[in-house]
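Only a single protein chain was left out; the remaining protein chains are all shown in position.
In order of appearance the chains are A, B and C, and numbering begins at 1 in each one.
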Amino acid sequence: MAAIDPVERPDAAEPASRAPDAGGVNAAVVIGGFLAFGSILLAVFGPLIAPYPPMDANPGQQLLAPSGTHWFGTDDVGMDVFSRVIAAPRIDLGIALSATVLALVIGTAIGGIAGYFRTWWSEAIMRISDLIQSFPVFILAMVLVTITGQEIWIVVVVIAFVNVPLYVRLIRAELLSLRERTFVEAAIVLGVPPLRIIRRHLIPNVLGIIINQASITMGVAMLLTAGLSFVGAGVRVPTPEWGLMIATGASSIVTGQWWPSVFPGIALSLSVFGFALFGDGVARMLGSRERGA
Amino acid sequence: MKTRKQAHEALVRNFVQGRIDRRTFLGRLSALGVAVPMAGLLENVAHAQTPSDTLVIGAPATPTTLDPEYSSSPQDREVDCSTYDRFTQFKIVTDDNGNRVADLSSPPEPLLAESWEISDGGRKYTIKLREGVKSYFGNELTAEDIVWSWDRVFGLDSQGLFPLGVASIRSKEAYRAVSRYVVEITLDVPNPLLMTVQATPVPGAVFLDSTEVKRHVSEGDPWARKWLATNTASFGPYHAMSFTPGQQVEYVANPNYFRGKQGMARVLYREIPSSATRLTLLKAGAIDIAEDLVTRERRSLAGTEGVSITSVKGNLGVIYGVNNSVEPFTDKRVRQAVAYGLPIDDIINTVYFGDPSVRLFQGPVPDQYPGYPASWPYQPRNAEKAMELLSDAGQSSISFDLSYSTIYPEHEQIAQLIRTSLGEIGAEVRLQKLTPAKYQEQYYSHKAQSVIVQDAPFVVDGAYAEFLFFGPGKGAVGNWIDYVNPEAQDTIMQALGTADLDERNDLATAAARHIVEDVPWPMYLGIGFHMAMRTNVTGLAWRPHNLVHLVDLQKG
Amino acid sequence: MTPADPGGSGVAGREGEPLLRVERLVKHYALRRGKKVLTAVNDVSFALWPGETLALVGESGSGKTTIGRCVLRTIPITAGDIWFDGRNLTRLSARELRPLRVGIQAVFQDPLDSLNPRMRVGAIVEEPLLEHFRLTSNERSEQVAQALERVGMAPDLLHAFPARLTPSQQQRVAIARSIVCRPKLMVLDEPTSSLDPLTRSEILELLTDVQRETGISYLLISHDLVSVRHIAHRIAVMYLGEIVEQGAIDTVYETPSFPYTRALLELAPSIERRMAGQEPEVQLTGEIPSPIDLPPGCYLASRCPFVLDECNDRHPDLEPLDPSHHSRCLRETGWLPPIAPGT
Partner (left out) sequence: MNRSGFTRFVFFLWRLYVIRRLVLFVPLLVGVSFAVFVLIRMAPGNPAYLFAGPTASEETIKAIERDLGLDQAIWVQYARYMQNLAGGDLGVSLVTSQPVLQDLVVRFPATLELITFAMLLIVVILIPLGVLAAIGGNLAGRLSSGYGFLAGSLPDFWWGLMLIFLFYTWLGWAPVPLGRIDFGLEPAYRTGFLTIDALLANDLTAFRSAFSRLLLPGFTLAFIFGAPVLKHLRATMSDGLHAPYIQYAHLCGLPRSLIFRYAFRNAIIPPMTMAGMTYVYLVGAAALVESVFAWGGFGQYAVQAAISSDYMAVSGTVLAAMLFALCVYLILDLVYTVIDPRVRY
């Protein structure tokens, strides 16, 4: 086993079949789905329904405590924290979702090919993902973002890039075992060409795993985005972004104004939590359907 | 024999029943070897006092270098003024508020220079050094040290060129050692400021212990750049004992210091990047001085026991400058529009909470300086006027970058207020938050499109300040916005070469009016000098460079 | 009979070209450590004519499944030739082979595992049509429906996932998938061994029906001698990668001439014999030699109760006993008594 990020694959070792809370699957999916789709809805409508403009300073209104007018209070330039918290998913989820999709598509394609063909270059692909994975992910992402310039699309590409090896490794490992299944041999005998075998017969069978991993990647990507912003290597001020809000709000905690950093942190945690729970539940449901339950 | 467990239970029982106090309890627990985790948890922060012989300063950053010739950040300069002594010093007086401040009207007082003579109509300075001045390494100060220090400036083509230039010392031929203790300086033009410039801890005014430094030169490094980057070799009161960049500088008193015993035996200059943390530590007594607190934090300290704040109106300013030689700011109307669009009052009220020391400088020099024009037609904010000017210039929708440093949290707030406010006049401002190193690089290479800078002209002289920020040529170190206006700049140079003070100041005022018309800086805000300290720290004095001199301080 | 067919094609009187001709097929597996090889298939030749069923029988590890895979070309072969329908499959690249695959299909041992769990029955059966024919979707549906009807599947299972079917239904889907594009040859790799006895006979009956209707040839790979007798025309017995005896099914079953065949037949479950309390007459003892270190003589020598000195030295060839019966034993023809009744 190589340097698989322990944090990024909390569930890798736990086959869904052993779920102690098989009865809890539905509850988890409901809660997770509620949080995850809530975040997605906010990503779409958040900036539209925000009661105040989320990026405009509001002189004289700085650091007001939470109240009926400003539910989550205001930050140090008078921006409404609530408006920013609900506008942020567009950035955070946007980055995370794009990065996840990008990593998933590229990683699955590469992993699929490396898992089906056992040649020297599929070995080479694995060595390269080893190489990327042996990097400390956060430091790698930070270095890449800062040297390429702090544009949002670069954050997306970098987060995708550091996650691709996970998919390559995961998909390849799954495919190596799937490839031994008779239905793959049957497909070869039917005369199905390799790429179509990968696409039609192999990839659909790792869908559950991909979805589960994608939900984890979503969370990781959101945390990574926020972490990058927190150290100043992510999106720019005054973009409404949870990590950035935590970073700017952090300084006012000691003078007693806790709200600018507490609320975005809660929002970020809930959103990540939702995706993790939802992805896990969905993967379990897919798994049980395959077993004919 | 009692088992360990029984002993422990008995101890806890005693403690719970109040038979022993906490300290005893912890002491005995640790004797039992079980206290360690608990002791840590129960340790009370309020008791974390600094040792009485050590002064701990919390600063936003450690210096980037200890080499005075390459100092750029305020932290770098703070090293210079605490370790290196100069020819002269400011006279310190007590002002109306009871603060110790530099007397800007008095002539400089002797420090390393015992006396000096000016002859040849102000062209020739003969400086007699104080005898018996010894460095930390025990070497005596001689004229050779002065010559070598200046040679180094010319040899490295480094920052000292600017102050020496202001003092009209333009080549190595201008100075020589006449004897062991006498230096002679010959100028092309008369210069009234030489000894005043030499009161300020700027590059070119600080003197190295050349005997020691020469031990650390090498073939590729004849000026010991490498060694001086992390070491000091001074005749001043303190010596940098160790330097851990990103963490701290440890100073010890120079035992050979000619003025006798310093107030503190040891000073720790700690990097504490977050101002909030500095505030916390100061409140807890874990540091003695917290530099660069934001206004909100200073306000929160009001009434806190054991903490006091020194505030002086001073000359420190926050500048919003635009690069005059980069689109769209090459057009004067665009710069004027930006000046009309800035929310100065909002900045003062929102960022500085209406602090009485914060005010708009109505001109390109601080309000106490000779040459201050006291006229600024661009405020109060006038959005219509701004948009009108922009459309006149054919630039009704512009976009540009605004760079600021991570060091000052308040600059980010200012940047955001500027962004929102200029957005309303049709200008899209992209904020660029830069680390000190990147910020400096932009600043040095004149690359920033527009930038927020916190600075003060060290020499209280209008002509000097104008030359520093708006002068022609590379001698004008502070002209990072590439201001060009031959008429104004000629006036500045004329003022700089004028020895008669009234005439000099009139010329400076004239130049200032030119500059106001051109608006190279749409905003120049005086923000005052503020220092939060434990009440037992005394002696702090304000000087025009707004830096802490360790030699002033003692702990009661 | 071609000169390159030293093993004999098996049945006398066969007319015309065989559909499948395997010549001197060798399959080695290189072992990771050292330079040794595992010999899975050792110089095997046989032929199969249209409409005929040839059974390959033997214990697991005898190489019969490997031969099936070689014929299906899902694994690379080490040496030898496989002629199918007049073309040498061994000379073709994977890409060139693909269109020919329409003629050779397969049914595998584990019906569930051989169906993609993520595809519905209809899609599974439709897939070969998609690969090999340009048909409209209506035509495809019709063909799929026909094939499913042929294998006796209710049309309402068209949209079911394999996991929801019974093993019998699963295997029927697999057969439907194989026959939908009307192949000439089908490799049946233990098609019934994972099924219960009742289902087993249903499936065998289905296969026989299909053969009768379409004239398809079967290469049946099995260790189940009872099933084999019902469906196969000829049989080839394999031991350690070699064919040790080959002939018409009744001939071999009634007068096995190789001791291993005899032992195998006697071990086959037979109710009558059990009830009669008969002990097997020929019992093999000892260990099977390792396929990595094959002995120089007869591979059975170490286990054979009738071993001769010569057996340890000389590796016997597959000799014809009569035109329809070949054996690899050094002893005289007909030395073993006929097998006891009841088999």
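By our rule, a contact is a pair of C-beta atoms (placed from the backbone, for glycine too) under 8 Å apart; a residue touches a chain by one contact, two chains touch by 3 or more.
Here the structure is a predicted model, which means the values were calculated and not measured.
Taking every chain of the complex into account, the omitted one touches A, B.
From the options A:Ala50, A:Ala186, A:Ala233 or A:Ala283, the residue with contact to the unseen chain in the full assembly is A:Ala233. Checked against the hidden chain, the listed residues B:Tyr84, B:Tyr125, B:Phe162 or B:Tyr524 yield one contact partner: B:Phe162.
In the complete complex, the residue from B:Ser72, B:Thr196 or B:Asn546 that touches the missing chain is B:Ser72. Note that of B:Val147, B:Ala229, B:Val252 or B:Ala383, the residue touching the chain absent from this view is B:Ala229. Note that of A:Ala187, A:Val206 or A:Leu223, the residue touching the chain absent from this view is A:Leu223.
Residue-level contact of chain A with the missing chain is found at 1, 3-7, 9-11, 13-14, 18, 20-21, 24, 127, 130-131, 134-140, 142-144, 146-149, 216, 219, 223, 226-227, 230-233, 243, 246, 250, 253-254, 258, 261-262, 265, 268-270, 272-273, 276-277, 280.
The missing chain lies against chain B, touching residues 30, 36-37, 39-46, 48, 50-51, 54, 56, 64-65, 69-70, 72, 156-159, 161-162, 220, 229-230, 244-247, 268, 270, 272-274, 277, 280-281, 284, 286-287, 435-438, 440-441, 443-445, 474-475, 477, 480.
Just so it is clear, only the chains that are shown with their structure count from here on.
Averaging the CA coordinates per chain and comparing them to the mean over all protein CA atoms picks out A as nearest.
Farthest from chain B in terms of Cα centroid separation is C. Centre-to-centre separation between chain A and chain C, using Cα means, comes to 51 Å.
Centroid to centroid, with C-alpha atoms defining each point, chain B and chain C lie 91 Å apart.
Chain C has no residue in contact with two or more other chains.
Among the residues of chain B, none is found touching two or more other chains.
On the chain A side of its complex with chain B, the touching residues are 55-60, 62-63, 76-78, 232, 236-238, 248, 250-256. Those residues of chain B that touch chain A in the complex are listed here as 274-277, 279-280, 294, 296-297, 300, 343, 346-347, 349-351, 406, 409, 412-413, 415-417, 419-421, 423, 430-433, 435. Listing the residues of chain A that touch chain C in their complex gives 181-183, 185-193, 200-201, 204-205, 207, 289-292.
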